[in-house]
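If you scroll down you'll find the structure; I have some questions about it.
What you see is the complex with one protein chain gone and the rest in place.
Lettered A, B and C in written order, each chain numbered from 1.
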Amino acid sequence: MQQKMTAAEVKALLAGTFPQHFGPKGVMQIEDLGPGTARVRFAAGERHLRPGGTVSGPTLMGFSDSAFYVALLGVIGPVPLAVTTNLNINFMRRAKPGNLIAEVRLMKVGKRLAIGEVSIRREGEDDLISHCVATYSIPHAGQEMANGD
Amino acid sequence: MQQKMTAAEVKALLAGTFPQHFGPKGVMQIEDLGPGTARVRFAAGERHLRPGGTVSGPTLMGFSDSAFYVALLGVIGPVPLAVTTNLNINFMRRAKPGNLIAEVRLMKVGKRLAIGEVSIRREGEDDLISHCVATYSIPHAGQEMANGD
Amino acid sequence: MQQKMTAAEVKALLAGTFPQHFGPKGVMQIEDLGPGTARVRFAAGERHLRPGGTVSGPTLMGFSDSAFYVALLGVIGPVPLAVTTNLNINFMRRAKPGNLIAEVRLMKVGKRLAIGEVSIRREGEDDLISHCVATYSIPHAGQEMANGD
Partner (left out) sequence: MQQKMTAAEVKALLAGTFPQHFGPKGVMQIEDLGPGTARVRFAAGERHLRPGGTVSGPTLMGFSDSAFYVALLGVIGPVPLAVTTNLNINFMRRAKPGNLIAEVRLMKVGKRLAIGEVSIRREGEDDLISHCVATYSIPHAGQEMANGD
């Protein structure tokens, strides 16, 4: 896989479209971007918790999805209409609030589909909190919808 | 499957734990609850949209997860520590803001695991927006963690 | 969804390509085919069992995959190169040898992807043995590979 955008370029693009995530006060930071890999940090706060004080499932799903998108943009460039078509996530350990790290590895980037995995851990720890495998549909030039249609 | 809680009892329980979802001003309404089935409505507003004006993937995932939990509580009763261990979702069509309906069908409720599916459509339409299959881990009496441990 | 092939036409096509499954002495029978639905019977014998005498997981996966393909051919017609890109299966109860029934429901057939679910039960019983959701990639005209490329 080759890289079409740098971490700074992806960050600038996403800060415009998802300011609450990647803007100056956003909760996510791109720590590293390689050809088909990404490392993204997420500052989980009060509003991301479920009763019991652990990070909620939808928060981990959304973080996985965003981190995947970062890695994908790095490879395919600024294609705005790529959309998730499938996401399969396993929750393995409960996550306390604090800094979470997502490591993304794209396994295939074809003309129409990209498949990859996202592992989330607490910063500085080895144990997996969640692991997800997702598929994105990549639009053709001129195509408006990318849900496999 | 038998039913241990009515829709009103599940609603009262969840209004306490998830007021932003099931409270008086919450975005979700339990429309129907049967033995292993549930129908839940979600009012998707501005903050649930992704760029382009369609309901975001994490919103649909979270809605699916909550609707599943409603159906599960109906069958197992007020067991507070059941947690999602796996969720597999396919996104099929983009959803405009407005009322979404989730139909839940539990396929198995064992002593330790419950498996079911959640179909989301726009109110009054037939086409599926998303379909998800999820597994919840059900804690034993006295157990504090339910992530399969 | 519209139907492009009848049950008899799909059976004739598959009897040629998969004689051990759909030929005169094959283990699978197409019992019903509708627009986006199929009902397929499988005679599980000795060689499909795992130690302990229950039908093996790979057998159920393969049966699910074949039954999905039957329903898909009914909708898209004799397109030979459609391939499975994703299959997610939950095993819910052990299956004794005998006749198994797969019920298929296609949830979306787009230009490039088809998504559906397959429920397997023992003939005459209500309880689910397994449930799977699969995605097939549909090739464009003239395309040789369909794995999302």
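Following the convention adopted for this analysis, a contact is a pair of C-beta atoms (placed from the backbone, for glycine too) under 8 Å apart; a residue touches a chain by one contact, two chains touch by 3 or more.
No experiment lies behind these values; they were computed from the predicted model shown.
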With the full complex in mind, choose from C:M5, C:M61, C:L100 or C:I138 the residue touching the hidden chain. C:M61
Among B:P35, B:P80 or B:G110, which one touches the chain that has been omitted from the display? B:G110
Suppose we count only contacts with the excluded chain; which residues of subunit A make the list? 88, 90, 92-93, 107-108, 115, 117, 128, 131, 133, 135
Need a quick check: the contact residues on subunit C for the chain that isn't drawn. 17-18, 51-52, 56-59, 61-62, 65, 80-81, 83-94, 145, 147-148
Considering the whole complex, not just the chains shown, which residues of subunit B touch the missing one? 85-86, 88, 108, 110-113, 115, 135, 137, 147-149
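Going forward, only the chains that are shown with their structure count from here on.
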Which chain's mean C-alpha position is the greatest distance from subunit C's? A
Between subunit A and subunit C, tell me the centre distance in angstrom, where each centre is the average of that chain's C-alpha atoms. 33
How many angstrom between the C-alpha centroids of subunit B and subunit A? 23
Subunit B residues touching 2+ other chains are 88, 90, 92-93
